[in-house]
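One protein chain omitted, others in place.
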């Protein structure tokens, strides 16, 4: 995360947080990947019985709860990237380029069928 | 995401990407939360049969694959936050403060038991 | 699983399978819970870009793939229950009774709002 000051800042805050609590012993990449997954499920749980339309139109109270889950996911993601020494922003930019090559706009445009097959 | 230029940049690239492919129709928060979850599972799959120790010592080839999964998660996270109009960095900073209050260092230090109970 | 001959039969087949491959060493409850989760994600992945309506009307090829994922989940579920010495059928029957008390039909009938709040 050399090139994102904001993600670096979160990384450092998370390091301090874990060290102050002596929690590094629990933060193996294996365990952190489980924690991230559990947070992703807590996020999805908010949407599981909503229609797609309802999911795009949350009331403010629900939206605040959802924002906390999004935050939890980012925090574990930054923490896990730190433990694995992965530059998260670089990885995302590389993946975007790869996706652009994999899904050429003119071939996949507007087709649910094509989309779900990729 | 007013205050993170890097996350804003990713957000804009993802908007352009989806628009060029007419994929906004598939990007309901409900569907994006599912996609994020699936990526989180693909990440975790790399660790499921490893010991915690092995998970901290990946060979370069495996690490490259894991970095791609971390990237996918960040991309869906930014995309979903955009669709919900959530400032992801603000949300993360707020959550960190909340966590600091919830888990006082002097109370939870070094205790797996206490940790898992929280 | 005293009382379900079919689940007992699956349990025994899975025991034999793992023993023949010396895989008991990998089958901690922790690892099995991760494997079950990964299979649940592979199942869900088939539905992530489909509408609810489309998800109820799969073509035969897709349905065969989905059936394999359902099978994988059952197999890990039986295996994990065996490792934890939990009678899966008893647990399910107990949970059904608990749910009936928790969601009285006359109170929750037909209401998405109430449903999602429970």
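Each chain gets a letter, A, B and C, in the order it is written, and its residues are counted from 1.
As a convention for this text, contacts are C-beta pairs under 8 Å (C-beta built on N, C-alpha and C of every residue); 3 or more make two chains touch, one makes a residue touch a chain.
Computed from a predicted structure; not experimentally measured.
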item: Footprint left on chain A by the chain that the document does not show; value: 26, 31, 34-35, 37-38, 40-42, 44-45, 47-49
item: Contact footprint on chain C, counting only the chain that is left out; value: 3-7, 10, 13-14, 17, 20-23, 25-26, 28-31, 33-34, 36-37, 40-41, 43-44, 46-47, 50-53, 55-56, 58, 63, 66-68, 70-75, 77, 80-81, 83-84, 86, 88-89, 91-96, 98-100, 103, 105, 108-110, 112, 115
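Basically, only the chains that are shown with their structure count from here on.
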item: Rotation, 0 to 180 degrees and nearest 5, that superposes chain A on copy chain C via CA atoms; value: 180
item: Rounded Å distance between chain A and chain B, as computed from the means of their C-alpha atoms; value: 2
item: Gap in Å, rounded to a whole number, between the CA centres of chain C and chain B; value: 26
item: Overlap residues in chain B, where contacts from two or more other chains coincide; value: 26, 31, 34, 37, 40-41, 44, 47
